[in-house]
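Only a part of the assembly is drawn; its chains keep their places, and the rest are absent.
Letters A, B and C name the chains as they come in the text, with residue numbers starting at 1 for each one.
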Amino acid sequence: MKVTKIVEGVYRIHILNATDDELMEINEKMGLALSLDEMKKLRDFFASLGRDPTDIEIHAIAQGWSEHCSYKSSKPILRKYIFGIESPHTIVVMQDDAGVVEFDEDHAYVFKIESHNHPSAVEPYGGAATGVGGIIRDVLNMGAKPIALVDPLFFAPPDYPYEKLNPGIKHPRYLLNGVVAGIRDYGNRVGIPTVAGMTYFHEGFVNNILVNAGCIGIVRKDKIVRSRVDKPGVLLVMLGGRTGRDGIHGVNFASKILSEKSEEEKQAVQLGNPILKEPLIHAVLEANDEGIIYGMKDLGGGGLSSVIGEMCHAGGVGAEIHLDKVPLKEEGMAPWEIWVSESQERMLLAIEEKHLDILHEIAGKWDLEMSVIGKTTEGSVLKIFWYGEKILELPLDFMTAGVEYNRPYKIKKVKQMQEIPVEENYRNILLKLLSSVNIGSKEYIVRQYDHEVQGRTVIKPLQGEIGFETHGDAAIIKPLKDSWKGLAVTVAANPQIGEIDPYWGAVYTVDEAVRNLVAVGAKPHSFSDCLNFGNPEREEIMGEFVESCRGLGDAARYIHIPFVSGNVSFYNEAFNRNIPPTPVLMAVGIIEDIRKAVTADFKSAGNYIYIVGDTREEMGGSEYYRLMGYKSTTVPKVRFEDMKNRTEELLKAMGEGIVESCHDISHGGMAVAIAEMCMGGKIGAEIDLAKMEFMRADFKLFSESPTRWICEVKPENAERFEELVKARRIGQVSGETFRVRDGRRWLFNVHLNILRNAWSSALRDYVG
Amino acid sequence: MPCMLRVDILVKFKEGVDDPEGKSIKHALELLGFEKVKTVKVGKMYTIYLNCDKEEGYEIAESMVRKLLVNPVIHEYEIRVEEV
Amino acid sequence: MWGESMKAAILQMEGTNCEEETYIALMESGFTPEYVHLNNLRKGKAKLDDYELIFIPGGFSAGDYVRAGAIFAARLKATVWKDLVKFVEEGKFIIGVCNGFQVLIELGLLPATDGISEAPEAALMPNDSGHFECRWVYLKSQSSKIFTDVPEMITLPVAHAEGKFYASESVIEKIEAQKQVIFRYTSPYGSTEYPWNPNGSVNDIAAIMNPYGNVIGMMPHPERAYFPYQHPDWTRNKRDTGDGYYIFRALAEALR
């Protein structure tokens, strides 16, 4: 690798005459994570300029071309399936850092979900914390006040044997506790409630956990800030944290496969500083209230390089940057390091000169550092200076255009088969399911997060009688003091079904998100997706990705719910093991009047119990079959029309106020759903399976067929409910036990205390 | 009968890891008028009493460090073992 | 003293984060609340003297890194200590919720069994569970000067990692003898075992005041329960107001 020094810390890299081997050597030594073809494209570009690049120029381009920034493997497929679902409510879709959707006449909500998998696998506490920090900035930079967080998490089972772990891989218990503590300590400190999430265990995540984090905010429509500047002469100001060597090459790290060596990648790991973020949020919102923010973007993946490139390119201007003006954490950083550093807690604001004093005032009050580092210019060229010396000059369209691939893929054929088990003791199965880690109580986690701060959480993640709460399906936030309108928030994913059939797994995920929102009385409104997959350079993984996207798109398009933001995380592979396909949805629903919201806990004795939706013998991917070790590839299939109709019917009934409680049927099937409703209400239920379709009792109890809910209705409202909703009456709320018969045959009778004991014990031995 | 062992494990951040806690405390000390403070680092000291002999004590301590108390990516640690 | 003059200062520094819901609750109960940042007090841009009530809200001031509330307290002591003492001695009201309670303990303004103490007389220690917990608790009101109209049993949320009230036996005795306890953790089922007492507080203490009744500290958050639908069980149990309403109303009446 041939280089010439230009000034201290800046080198010219001689690539014009480099051979393929030399190109790859440069790639390796500079840590670019580019392919040979990409290196050649780089060389050809500079050949056309007739000069060799500087190191900072190469780094700038490599950032833009990383999988993380350019979506080079996923773009064509996202375009085909995910983008472009029409909705009259969307305001900003898949353009800036978060999606913006109409809330009411004057307000919009802003949200996004993102992955932070690799950093969390290496350092769970700091990785998860910075994941939360990053997603908050994505919402903040649209000018919105962040009002809630969600955190879908995926680990290997907590009883995974230590001896079986690969070198350098941390135990799921260590990871779980570290991740939860990281989210807790960051989210609680910045004062944003964590209101929903999921905690899922599956062997496929042993080498590569998933930590996704989502955030939602609220903004007045006239205060929405875009991530662009469309006028020359506007100042570019950094606000908040200083820039350090931490986080250099985070985006490349995210596009790499974890290996033993990842432990050494300390630089890609940060701890995050919530006590810098908290005042930063205040300051940004105050500045926005003053109306002085011309454009804004947070510094995340790719650092200044991505932010300035994209912000100016989107607005059609150029920029002139003086890197020596960037406040640093440590001395001796090279300009390219400053340019790509991903240090946390930083925002870039575009401010007109006449407003600079106001920003100074606000920053001073909140003890925040700020620095003017450059300004926008006429044209479309980016120039960077280092103590007066020009060290980068690139056309923005080349720097930010990125690359795109149509990667080959292979779709696996799923052959339908289903073992028929011998009939077992249903009571034991139910108790085992309740005490299994995917179904059992997540109270230990949920309560470590402050889900009440800001006082807006009107439907909580745990619902029911105080001290006896059960799992709810979605949380509801009341964002505005003077309006009864609410935002329901939930997450969904099902890698177990997706592993068998990625298409139906993805469809099921959409259905589950819809079910959860409808269960609390909210109308599904929009989605943000976080697509977690293995190595896209493998055809079968790319096939899973294509099928998952097709599934998400088909289901969402049918019910007209748009994807307004999202994130793709590839290369979730380590030691030759890829994770199961895991598309995760963060879903938002609207409820016109939060006083009509419905919770999952049974309310009072004498009320009728209904099952809404059809139950089928589709046991593939069910917790029941996994528990018992039975095989099935017959996964639950969603009937789109049913999903649409049941949703509308149920919401109508809830709008009339005739549904006392409601819970969707998911993991563990109907038996688990009813058990949870009993626990939360501190009251029992009697169920007769003979009122359902004709099929084996265990299938009725434990099938995870989609588009189903359990509803509680007062006898005086029964007629009206049956008129509105296609449902079967299967029992009644009563007593202190959960008892089930099939016609005249009694199947089981379990006391509430026993149910609760089993359910509460699930995580007890693994946490703390 | 095995005697009692006292193991002290001090866990700190490695050089180069940016520690927000230390920084906040430094800032607080400065605002309180402690101007001579140059840096603040915060570590954790685990004092663990074990029912075992000294040799085994080291081994157990190393294993606890590895499984629970330390992440080698960001932490460094010192172990001291003492019979009591 | 109604309206205009009932000005309440909500103290702020980096990491306080319950100020907005506090603002709403104060405003709804007749105060004129204002955010007062510590930096503005230090720079003389705001004066405590201008207010009738000081509200120290919940949150994680300075990250609670040393000890919950310790940095906030130390900084108040270094900047406006004299004004604070004067404020208390004039009989004006200070209330600290959660982090604010921790600050008042660290300042020695509570329990202040013999008047303001130089060093802390008590502590709000890490919860027995060893970690942060957000949950709703039942509280039994003790007859106290200001909170006479609060129903005997109310529910409020707690959300803290360090809320276990602790002091030496003699200090506890004194607190009890002087009837300084305002609320205790309780439950409708008799027991006050965890989780009913969520943190292991001595004598189930959830809230106390100074002997004069004008400095008040409580771990539970009344500002998060001002309206009925902020309660977790509002879909089961109907209420006209949130239980936190009674606390704010009592404050407003005490000041009137």
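The rule is simple: a residue touches a chain if its C-beta (ideal position, glycine included) is under 8 Å from a C-beta of that chain, and two chains touch if they have at least 3 such contacts.
None of the values given here were measured: they were computed from a predicted structure.
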| item | value |
| --- | --- |
| Number of copies per protein chain type, counted over the whole file | A x1, B x2, C x1 |
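Please note the rule applied: only the chains that are shown with their structure count from here on.
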| item | value |
| --- | --- |
| A-C against A-B, pair bridged by the larger set of C-beta contacts | A-C |
| Mean-CA-position distance for chain B and chain A (Å) | 34 |
| Multi-partner residues of chain A (each touching 2 or more other chains) | 274-276 |
| Chain C, residues touching no fewer than two other chains | 62-63, 65 |
| Residues of chain A touching chain C in the complex | 181, 184, 188-191, 274-276, 278-279, 364-367, 447-455, 457-458, 460, 462-467, 469, 478, 481, 594-595, 597-599, 601, 603, 661, 681, 768 |
| For the chain B and chain A complex, residues of the former touching the latter | 14, 16-20, 23-24, 67-68, 71-74 |
| Residues of chain C defined as touching chain B within the complex | 62-63, 65-66, 71, 74-75, 78 |
